[in-house]
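Removed: one protein chain of the complex. Kept in place: all other protein chains.
Entry: subunit A
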Amino acid sequence: MAYLLKGVSILGASPSDLYIADGVVSEKPVEGAEVIDATGLVALPGLVDVHTHLREPGREDAETVETGSRAAALGGYTAVCAMANTSPVADTAGVVEQVWRLGREAGLVDVQPIGAVTVGLAGKQMAELGAMATSAANVRIFSDDGFCVADPKLMRRALEYVKAFDGVIAQHAEEPRLTEGAQMHEGEVSTRLGLTGWPAVAEEAIIARDVLLAEHVGSRLHVCHVSTAGSVEVLRQAKARGVRVTAEVTPHHLLLTDELAAGYDPVFKVNPPLRTRSDVEALRQALLDGVIDVVATDHAPHAVQDKECEWAHARPGMLGLETALPIVLSVFGPQWDLIADRMSIAPARIAGLDGHGGDLTRAGTPANLTLVDPAAQRTVDPAELASRSRNTPYAGMTLPGRIVATFLRGEATVLDGKAVK
């Protein structure tokens, strides 16, 4: 299928026509191309999420690779990295290949599996990282996300080991001894609500340790879901010294604060927890400055019964794929170059996903892109989401930007705001 996107604004530039043929951006229009009136629409390189929980295998009642892929495409994504905390855990070549194959079958986004760092995410024994790297899934990011690789020796070894295949360890930074029983950000609100606090220092201490380890062994480190102002300062200093560290922030940590816990509705329970207004401000500035490299969703679907319960019994996590771009637009406005870099180009580079985050003005670039109507607004209705779960913290919020179409290697996955399959 060939397309002609008429009058599209690439990254906010003045309108032009964009031709897609044979899976790539084409120099000239192709005979019989389907014409899409893209007047007023902005073209972005397809978004790339380095942190997605697709729940399959194991919790198909919450999400599957297919439903998560559909949610991703509708959110403007063309690639997502699937976290390893499935059941069974993605700690072998067999499981990562299974997830990778399911992604190919769904065919809505590129599903790039992340491998576990340790067997069963137990933090004791290194998983067969090399086998996952050389599997069909071609794993490059390894993470025990959900858990921190807390053992400093094991973390050091993992950082070193993956150098052999240009891998990267993505750390869920949480010192477990400082967060036993933790329910929300430790501060004024947790004190008032009588919920056990998750202190900022539990994140900052691990990031500080890990950037020193990465520096010591000359390895790449990626820090998942940075949530505190203190973490930003640790990263700023490490980057200034030339440590090879990258970091992500979630849309919810860019927008929401711990005050939302006041009604004890676990839809606002997430790990790391929502922090304070000053943390939110610091994270926004860090993303602008490039101290934080990417926006990652930490899309975490949960079944109804895991959220419709007492706060302490609820699972942490929020949906993110279908609302990420609107949230970022609402926070930063139409800074298209910034959005393209932090949500597509930089994450594609971190994940080693070559066909993504390309230059749409250049012929031959793989046609992975999304079209956004920045003038449109949408009120988030959980019932309308493509995800199998409903745990969005944004229900009822009106957000700017509507994803009109998404293309994966030249094939439409979303048209007129609807998934094509």
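Side notes on the structure shown:
The rule we apply is simple: contacts are C-beta pairs under 8 Å (C-beta built on N, C-alpha and C of every residue); 3 or more make two chains touch, one makes a residue touch a chain; residues count from 1.
Methods note: contacts and distances are computed from a predicted model.
Here one chain is missing from view; checked against "NADPH-dependent 2,4-dienoyl-CoA reductase/sulfur reductase-like enzyme", "Methylamine utilization protein", "Aspartate carbamoyltransferase" or "Dihydroorotate dehydrogenase", UniProt names that protein "Aspartate carbamoyltransferase".
Within the whole complex, the absent chain has one touching residue among A:Gly32, A:Gly194 or A:Gly242, and that is A:Gly194. Contact with the chain not shown here comes from a single listed residue; of A:Lys163, A:Arg241 or A:His313, that residue is A:His313.
Although one chain is not displayed, subunit A still touches it through residues 183, 187-189, 191-197, 263-265, 305, 308-313.
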